[in-house]
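All protein chains of the complex are present and in place, except for one that has been dropped.
A and B are the chain letters, set down in written order, and residue numbers restart from 1 in every chain.
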Amino acid sequence: MNVFVDLLNGFATVLSPANLFFAAVGVTLGTLVGVLPGIGPAVTIALLLPVTFNFEDPIGAFIMFAGIYYGAMYGGSTTSILLNTPGESASVATAIEGHEMAKRGRARSALATAAIGSFVAGTISTILLTFVAQPLGSLAVKFQATDYFALMILALVTVTALVGTSLTRGLLSLLFGVVIGLVGLDTLSGQARFTLDQPLLFDGINDVILIIGLFAIGETLHVLVKGRTRPGQVSPLEPPHGGFLWLNKEEWRRSWAPWLRGAGFGFPFGVLPSGGAELPTFLSYTYEKRRSRGRKEFGKGAIEGVAGPEAANNASFSGVLVPLLTLGLPTSATAAVLLAAFQIFNLQPGPQLFENSSDLVWALIASLYIGNLLLLVLNLPLIRLWVKVLEIPRPVLYSAILVFATLGVYSLSGNINDVLIAYVIGVIGFFMRQLDFPIAPAILGAILGPELEKQLRTALTISNGDPSVFVTRPLSAVILALAVAALLLPYLPRVIARLRGRPATTEKLAFADED
Amino acid sequence: MSEPVTAGPVEDPTAQPTTGSPHVGPLVVGVVLIGFGLLILFQARAIPGEGWSPSGPRFLPLVLAVAWIGLSVVYLAQQVTAFTRRRPMHGHEPGARIGAVAVLVAVLVVYAYLLEPIGYLFATALFFLAGARVLGSHSIRRDALIAVLLTLAVYFAFTRALGIHLPDGGMVL
Partner (left out) sequence: MTIVVGYTPTPLGEAAAATAIAEAARRQAELVVVNSSHGDAAVDPKFAGPATLATLRAAIEAAGVTHHLTQSLSGLDPAESILRTAREYDADLIVIGVRHRTPVGKLLLGSTAQRVILDAECPVLAVKQAQG
């Protein structure tokens, strides 16, 4: 089959010393930032984007970025288990059961089931990606502008609806992103839009500036306001208790099925525009909890509650890559940052990517296999080192982040004004965090906004200005209907509760914002 | 900041105190948001062109501005409701340590302006020291050592390994 040849070529590319080096740097950096609460893969990739501009070959950069994402997932679970503070947003479920296990002296088992489960599920979903991506890509060739428009609306709406506690704030954040995305000269008509008559803004606001400002600078200012915090207690690692790879027979028996089910949740929900890893992780946790009703161990350190969500968490990344690579459709903030990276290298993800840049795509896919393996090898043996990272004083860490943020933006254009724009956006990001506005919708809005407008115009040009094309073409209509459903979905628990005559306990289903 | 506390539960600065009165901040923000909506509405009107055709450059900006104003009115209404119900709010008043934020932003701006005249090396080392200080560091000797090491490491990584130009301020290593 063709896929195998392509994949083998991909491995040949990845296994070159330089690319292996990038993979190793990526997973190491990723683990570091994953361990640290408040800093996640999206901001790390954004900080590194300007640095990779000068790479002769984008393949190395993308291998590194994929490693960062995976590494952050592994690192996040370490912090969740040992410290009970999720290292990154998708590890929230792990923090519940994993930390209870650690408190009961089963820290090694929790870490092992998280790491091995991540490896198993990550590999399964990468295999799925390997076989699903290209067929889906060729299917996508038949998509028309109206379909793309509908898909983008769906992606924007789902992320906005799922993240954060208030739909109003989510939508405002989304609109803010789109406004920022439109700043500058309109590509079609050449008219200046939202530029406040400042020639400085005619070129628009670079996505990288926005991401660095909102994430890196905004987060630093937010941390400054939070001030001193009570240091957490790292659960000690108990002495090795035998078993294979830190898990005894019983734990292997209880882990393998949640791993596979976690992969089953992670991959499809990664593919669907559902905001990345948070939703499948949550679903996996809920499912494992339901299944083991008899055990009553949940909430007190059930290994299934670590194995399932961690597997789902990692599996979702390969899933997220499917719409990103085949349709150019990011479904999470991190995916949006990756899309920005593709655009920087003048690569347009979409159906043509597999033909025009098949080297890159297959090397990226192959690097996922390698990255997972590297992480499994790096993660458990070096666990004490990763925990040390948590002792870095915040003033040192965040000053360094500000230096990187400033230099990154400066090296984009060599223009101080861009740096100042990034600071202004950082202040806005700070206020957004203070007032509980989610960040992810703004990033997605800025990156998808201009694309959305392009597809809208193309569709209307083809239809001679008839707006009914969006509802008369069945595929577009269905996708748009899904988008409307997604807006209402988070309120479903409340509605059901009301119908049953019970007072609503939760206001809205909400998932953590990415970091 | 916090005084030593005797025995028992230790004072926890991370605990979110429940303040009796609701915050005024969100109300101000609501008004600012509406103001921003009006700004983008005027900006949308100012885009040259005929009419508001959906395939023209003025359509999406107009939609954005109208949706924005609508949503920010909803936001303000929500905040007013919360305020009048005197629902106790969790967390610190967002303005509590805003002064430190202003200082850090000022330090950042100075850094940006110094970058070219005095060069990357001095500007960054100075910024690191000042930034760490504002962020609450108290070990100036440790910061100084890290500032020098980090600045040099980044300099060589950027200029030698990655080929990125950094302003040298007339001094070349």
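Assume a contact is a pair of C-beta atoms (placed from the backbone, for glycine too) under 8 Å apart; a residue touches a chain by one contact, two chains touch by 3 or more.
In this text the structure is predicted, and so the values were computed from the model without any measurement.
Of the listed positions B:Gly25, B:Gly136 or B:Pro167, the one in contact with the omitted chain in the full complex is B:Gly136.
The residue touching the chain not shown here, chosen from A:Arg261, A:Lys289 or A:Arg394, is A:Arg394.
Among A:Thr229, A:Gln348 or A:Thr472, only A:Thr229 touches the chain that is left out of the view. Annotation: of A:Ile68, A:Leu83 or A:Ala150, A:Leu83 touches the absent chain (contact as defined above). Those residues of chain B that touch the chain absent from the view are 1-7, 10-11, 13, 136-139, 141-142, 145.
Take chain A: the residues that touch the chain left off the picture are 36-37, 79, 83, 85, 228-234, 387, 390-395.
What we mean here is this: only the chains that are shown with their structure count from here on.
One simple way to say how far apart two chains are is to compare their mean CA positions; for chain A and chain B this gives 22 Å.
For chain B in complex with chain A, the touching residues are 1-2, 10, 12-14, 25-26, 29, 33, 40, 43-44, 47-49, 53-57, 60-61, 64, 67-68, 71-72, 74-75, 78, 92, 94, 96-98, 100-101, 104-105, 108-109, 111-113, 115-116, 120, 124, 127-128, 131-137, 142-143, 146, 150, 154, 158, 162-166.
On the side of chain A, the complex with chain B involves touching residues 50-51, 53-54, 166, 168-169, 171-172, 175, 178-179, 182, 186, 188-189, 191-196, 217, 220-221, 223-230, 393-396, 398-400, 402-404, 406-407, 410-411, 414, 416, 419-420, 423, 426-427, 430-431, 434-435, 449, 452-453, 456-457, 460-461, 465, 467.
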